[in-house]
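The complex is shown incomplete by one protein chain, all other protein chains being positioned as in the whole.
Up next is subunit A:
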């Protein structure tokens, strides 16, 4: 099932140092099959990477089309029914094909085994199956676009009764979400088993790097919550085909229960989305501050606390749905509790930088942007979490701005940061810094100009998901459109810049940043079994004394 690093048969691997691009796993695969049938977690990570790039770009452009539509009153570039399908498609792709899988499936797959000194995940074939499920889910989503009566127009939440009665192709769309859920569940299962069983012997629980810790916490939420949404989506399909009436008040059903079931998963899912991003930031900040992370244990515990408390706050999406006041009170209180572990992390990151020896690089810049945008997103979350203010801004653009600040400003920018942080490790190539900075700054400025107007529009009362609006909302929507264009331009520039690294082919060394976790101890790109020698585990995973000593020696040499 898996192999160990110590007993390597050198006959099979004449060049031990050759990168995993040059060596297939299992050995002997040819051409495209070396990718499509691979068991190598690194190759799978790259296969996810290209698929995610495709979906992210598509959904970004769809989102931009939505905002261009909203720039002026009335029909601008698309009719209302297309608008409904486009915002559903934007949401479904972004949630199920980008935000949930991106960081765990790409960087988790690539880095988690290396960070714990393993040569692969515990179930390599299951890992391959997860990738196929991911691709199948995406394919089903595409098929549902062009078959039946068009793509679902329900929004990504598939609320009953509309999702059961609408003519559009909801069944196929929720099937896609179901399959993607399976994929993410199996990845989670794989990661939990890997962390428990594949760590090198010397690595205790409190010597595990924080990115791996965050993935471990995320994996548990995936395992815990995904089946609930799976069954909920199955029920939507059953209702559409058999018309059982489980959510139909006329026949004894309760539509509110659908919302409970849906959010029982989908709220924990927002922590599935953000926790890996926080893990990325916890890696980047200490490396470029050349300083041990402040409060390692605090961050570990807060990851777990977010995973646990985050599973208990689902009904804060439903304050206006007709729950009892007691429920509203309890869920509001629990929601406020989740803010505490999130704040602990932000304090830890900032304290890490305090009196650190800061080295500015594109990944650090993006990490700083993350901290800023995520903090705004988190604090506005409290506005929504409080039952009173929630009623004022419920289902308005304020909500849209809030969750884009957390999901996009948070997870999205963490994804960009991870991309810039680990790109040299994955491909052994360094990108152009100037263009990376320019792209990051454009994206950030565009982001703020794009979403801040939506906070104001929401406070003024503009509802979300509406195709048209009153004249008083025109200025805000018009301005937001320009921000959106800047934002997309900045992101595309970042991607083009990364792509250009394949053209300029500037080699990156094994440890270009001066990191302490194990992925920086192996060559870039890593060899097929990751480690050439048995990895050496630091007593404390963020001990920079070695890195600082090397830097001092280099300085003396000059």
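Just so it is clear, contacts are C-beta pairs under 8 Å (C-beta built on N, C-alpha and C of every residue); 3 or more make two chains touch, one makes a residue touch a chain; residues count from 1.
Simple rule for what comes next: contacts and distances are computed from a predicted model.
Peer 1: Looking at what's absent rather than what's present, what does UniProt name the missing chain, "Cytochrome c oxidase subunit 3", "Acetolactate synthase", "ABC transporter permease" or "Acyl carrier protein"?
Peer 2: For the chain missing from the view, the UniProt record says "Cytochrome c oxidase subunit 3".
Peer 1: Quick one: which of A:20, A:48, A:83 or A:122 touches the chain that's been left out?
Peer 2: Missing-chain contact among the listed residues: A:122.
Peer 1: Touching the absent chain in the whole complex: find that residue among A:147, A:165 or A:243.
Peer 2: In the complete complex, the chain left out is touched by residue A:243.
Peer 1: Of the residues A:57, A:76, A:193 or A:207, which one touches the chain left out of the display?
Peer 2: Residue touching the chain left out of view: A:193.
Peer 1: Any idea which of A:17, A:251 or A:536 touches the chain not displayed?
Peer 2: Considering all chains, including the one not shown, the answer is A:251.
Peer 1: Touch as defined at the start, partner being the missing chain; which of A:18, A:37, A:223 or A:292 qualifies?
Peer 2: A:223
Peer 1: Please identify, in ascending order, the residues of subunit A that touch the omitted chain?
Peer 2: Looking at subunit A, the ones touching the missing chain are residues 1-4, 7-9, 12, 122-123, 126, 185, 189-190, 192-193, 196-198, 223-228, 230-232, 234-235, 238, 242-246, 250-254, 257, 260-261, 264.
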